[in-house]
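My structure is below; once you've seen it, I'll send some questions.
Presenting subunit A:
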Amino acid sequence: MTAAERSTAAVADPILDLDDLGVVFSSETGDVHAVRGVSLHVRPGETLALVGESGSGKSTVALAAIGLLPGNARATGRARLGATDVVAAGENDLARLRGRTVSMVFQEPATALDPLTRIGDQIAEVIRNHRPLSAREAAQAAIELLRRVGIPDPGRRASAFPFELSGGQRQRVVIAMAIANDPTLLIADEPTTALDVTVQAEILDLLRGLAAETGTGVLLVTHNMGVVADFADRVAVMLQGEIVETGPVEDILLRPSHDYTKRLLAAVPRLAVAEPGEAPRPSAEADAGTESATSGALAKFAEAGGSAESADSGGSATSGQSAESAESVVDLRAVTVAFGRGRGAVRALDDVSLSVRPGETVGLVGESGSGKSTAARVALGLVRPTSGTVTLFGSDLRRVSVRARRSLRSGVGVVLQDPVASLDARMSVGECIAEPLRVHRRRMSSKERQARVADILDRVRLPRGFARRTPRELSGGQRQRVSLARALVLDPRLLVADEPTSALDVSVQEAVLQVITELQDDLGFACLFVSHDLAVVQNFAERVVVMRAGRIEEQGATEVTLLHPGTDYTRRLLAAVPVPDPVVQRRRRAERQAEAAQARPPGTAPAGNDGGPGPETPGGTVPGDGPGDGPDRDGSNTGGSGVNA
Partner candidate 1 sequence: MNTYLYLARRVLQALAVILIVTVATFCLLHALPGGPARGILGPQATPEQIAQFNHAQHLDQPLPVQYGAYLGRLLHGDLGSSYTLNEPVSQLIVQRLPKTLVLTVLSALVGLLLAVPLGMWQAVRRNKPVDYVITTLSFVAYSTPVYFLGLILVLVFSHILPWFPAQAPQGDSLAQVFADPAGLVLPVVAGAASVVAVFSRYMRAATLENLSEDYVRTARAGGSRRGAILRRHVFRNSLTPVVAMLGYYVPVLFGGALVVEQLFNYPGMGLLFWSAAQSSDYPVLLGCVLVIAVATVVGTLLADIVQRIIDPRVKEGRA
Partner candidate 2 sequence: GCNGANGSSSASSGSINYALPANFTPNWILPIGTPAHLNTNNVSIAASLWEPLVAYDGSTGGIGWNKKASIASAADFAPDGKSVTITLGARHWSDGKPITSRDVQFWFNLIKANKAQWAGYSAGKAPDNWTALKVLDDHRFTLTFDRSYNDQWMLANELSQITPLPQHLWDRASASAAVGDTDETPAGAKQVWTFLNSAAKNISKYASDPLWKTVSGPYEVHSFSTAGKVVLAANKKYDGGEKAHIPTVNLLPFTTTDAEENALRSGQVDYGYINATDLDQKASFTGQGYNVKPWTGWAITYMPYNFQNPTMGAVFKQLYARQAVQESIDQDSLSKVIFNGTAVPGYGPIPQAQASDFVSPAQKDNPYPFSTAKAKSLLTAHGWADQGGTMTCVQPGTSASQCGAGVAKGTKFRMQVLSQSGSTVTDNMMSAIQSSLAKTGIGFSIKTAPVNSVLSQTPQCTSGQASCKWQLSFFGTAGSWYFPAFPTGDSLFQSKGGSNFGSYSNPQVDQLITESTTSTSNNAVQQYSAALAKDLPVIWLPEPDYQISVVKNGLGGFAQDSLADFHPAQWQWTGK
């Protein structure tokens, strides 16, 4: 779509027109005024992005626009969709509109489809809701739609069940349903948040293409500024149920006027990208793993004092290396982890070697399911490697006695992803923080313990009074700081953080990362930092390890590896990250698409996105635990969401 086209679109009659829209939820705790006085419009062919932090009311606006608000919501004002006012319309009228005039793509591809109905049938159902087609014709049309959204071999895939598809493919199916009847307005509520960056880029490309083809107006709900820069024509910023600023995307992202918008943008971690002129270095060099020594410009890295040699992934056990591993706080050597046995086995880690030296921060990145969390859990001793060795503070975890292992572990602090799930809601904040003390300093008096808790609360910059509160009385960022306090209460030498901020808003994320950085400067602990957010890792870690399908793809100093990646994989990862600058992002997208077009013949699906069930296949939740249930149905893999650049 060219700029000229866009401006003509801007004058056409809006297809969605919200006028003083208000939404109130009546809940047990009282009424929540989730949306107040929102007015906005979307014109044909135009994409309006609705941004704002979590809970600001974005989804509520989107749902109100299609008339799908939950039963406890009351809408006021007007929401005109073509000629119909959604607020006043009855369910039957709305059903006639939905799927034809307006359709919607939801965030979570894992649950948006009926698990028991073949995808072809689900699409056909939407078609037949509005068009007088025979079942066979509708099925044919469904296959055609699947082809349009880029599902390979659509004829066969139409008879697949949702669980047989990867997350990206599922989202494509949902999109196919949404565009089945060429709607005039497409509402997309965080359509890519649950997906890997590479997949996200493809989905956004697809949506953009489809909207351009049919002149569909798009209302895009997101909190990812990169996505906004990538996609939107205009932006509306929401804060606590109200729209604080609206305008063209360049204006809002580059020259924000409202304070809140400014703050929001400032908090977004930015991925530093190599300038177009800078040639990528030959990959052979990267593999040798020696280049980092030459990157003298990396002040922080040099400061950390670590030898620039990264442990190479080959791992011939020379005496020099064992000396090195002796001094590293944690050292994984040729670790392989397989889950399950026989043909169903999953190699979560395959010959992985990595180490973290004192005071150093190592970032672990990679696609969802690449084995990041598993590596972290191996380092923590929560998962026993199938082969290979793990040394923690110089001792092999397998060899030492139970008692010694426990005391070794007192030197480890842990912060995990979800601030809600990582604190036991039944304990007070003080008890949560004191728990490691109770485990390892049994003889400590309660007074000493309290003092220690107060002390550590100061350090994470929480008021001492919080010790008496329960976690649910805190905000997400505060809870994550409590987690951090708990991790630090024993003065650990190693902090393992598995996606510690992926559940948080950018602004909150920034604050938490800030605190970690400061404390690390103070206390000098080493840190193994797992994230799939390259921008965060780039800002936070000195060294980065890139994982793919259980193997280490490459590793090296952050600035080097992430600026001049040595492998295509890393490059693709980086290219797929949208940056919150519309101008830069437009250029990057063009480059990426050009490169991708070269790399593979047209019509085939993007790599990493075909194939059968992706690793993030939700273990279809089967109620009732039949005797056959394995004890460990890991649901944690869906946590791949997060804030990207």
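Before moving on, here are some points about what is shown:
Heads up, the rule we're going with is that a contact is a pair of C-beta atoms (placed from the backbone, for glycine too) under 8 Å apart; a residue touches a chain by one contact, two chains touch by 3 or more; residues count from 1.
As a selection rule, all candidates are chains of the complex that A comes from, given by their letters.
Fair warning: this is a prediction, and the values are worked out from it, not measured in the lab.
Per the touch definition at the top, the candidate among 1 or 2 touching subunit A in this complex is 1.
Within the complex, the subunit A residues that touch candidate 1 are 66, 68, 91-92, 95-100, 103-104, 106, 108, 111-117, 122, 125-126, 129-130, 161, 163-164, 174, 177-178, 180, 340, 342-344, 346, 613, 617, 619-624, 626-630, 633.
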